[in-house]
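With one protein chain removed, the remaining protein chains of the complex are shown where they sit.
Up next is subunit A:
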Amino acid sequence: MNVSPLLSFLQGFRLPREQLPFSENEIEDALRAGWLGEQPGLTRTPRSWRCMRCGNDDPLRFASFPCARCGKNCVYCRKCLSMGRISACTRLAHVSLPLPFERHEAPLAWQGELSPAQAEAAMAVQQAVLDSRELIVWAVCGAGKTEILFPAIAAALEKGWRVCLATPRTDVVRELAPRFRQAFPRVPLAVWHGGSDERGRIASLVLSTTHQLLRAYRVFDVMIVDEVDAFPYSVEPMLEYAVSQARKEQASLIYLTATPSRAWQRDIARGKRQAAVIPARYHGRPLPVPAFEWCGNWRKQLERGRLPENVLSWVLHRLEQRKQAFLFVPHIDELEAVTRILQRVDSRIVGVHAEAPDRAEHVQAFRDGRVPLLVTTTILERGVTVPNIDVAVLGAEDRIFTESALVQIAGRVGRSAAFPDGDVRFFHHGKTQEMVRARRHIIRMNEEARKRGLLRT
């Protein structure tokens, strides 16, 4: 039987009809034949609308326009526009036939060794995958999460299952791709991110960003969600939705996280959700615990072109000792102000925010040691494991610094075995619950690691 080009183009995906490079006739024929299905792009909810592609249901993220296609005033989703506009008259097409599958024998070529804590978690992940269950891998920053997945992925590939690892960040996808290629050299692997030409291809193993995953539909048997160090992206409901649509209904679901939400932590404590907890870093040294330091009304000081004295002396101390450091601030405006002030002290200091176009250059300069201190609003790539650094937060009381953000910020420090310690300082104008929770979180993880004998003494 000849496979229809439309079938092989669309299988595994769900796309707006106007993005299909096929004639109306071919599409109509396929609809009549029954193997092509259609869904409306938007559906009504009691409060507003829901975008069926990205799951957006925030009334503020919809607008309407006089649509030339349907001739009406048409509502559209403002959230996922970069993938092509979904409006009320859009129809999403998908193939309802199952994809053929391919078994891979002994696919894993990786020969490294897991630490005892990693090995324990790896077993749990493999079992969850084989049983098609859900499992949270709660592993501290720097635990070595990627390797934990290898045995489970190998087991799935042997069964002919399709595996997807999804993450909010393009740079994580880029960084993981070569590691997976090395670990599974004979397995077809597709990397999906905005700039990749493999994003239209289904493979046995797929690494995808949130946005690209929105195109996939009911295609993966194993879904791994990696939100490691994702701040400020970790509370992105779009990823959650993309995962729910891209996986098969019975697929196993593995979450990798350093900072589960409070609701999840509660569920885990009560046994309502299963979790494999890795409380210790691969090098076996405890996590640095943040210290709190009051710094007064630092915003007012900034307006006067000054930094609070204790913050400035913290910075000067690092410069003197030639120890590199990150200084986190809540917003871009403050980033600019703080950077200006600090550049008077040392002109090599730079500020980088999440959307800064020259971000990559500055990060590289920091890595090379040419920048002594980086002022930033966001966790940079997770590849930024600069071995010997200190971290401070200015304005740790700001709403943006949630428990999980603060835990991840603290998790930057002491990641390498050669320099497992460092200073983590939260400068604040009034201690918050979130700060207290973050510190408690870190202390609890250290205690648990000690109890389980995972710390090297």
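By our rule, contacts are C-beta pairs under 8 Å (C-beta built on N, C-alpha and C of every residue); 3 or more make two chains touch, one makes a residue touch a chain; residues count from 1.
Going forward, contacts and distances are computed from a predicted model.
Per its UniProt entry, the chain excluded from the display bears the name "ComF family protein", taken from "ComF family protein", "Glycolate oxidase iron-sulfur subunit", "Septum formation-related domain-containing protein" or "RNA polymerase sigma-70 factor, ECF subfamily". Contact with the omitted chain, checked across A:A68, A:A106 or A:A418, is made by A:A68. Remark: the omitted chain is touched by one listed residue; of A:Q11, A:S87 or A:Q324 this is A:S87. Seen across the whole complex, the unshown chain contacts subunit A at 60-61, 63-69, 74, 76, 78, 81-82, 85, 87, 333.
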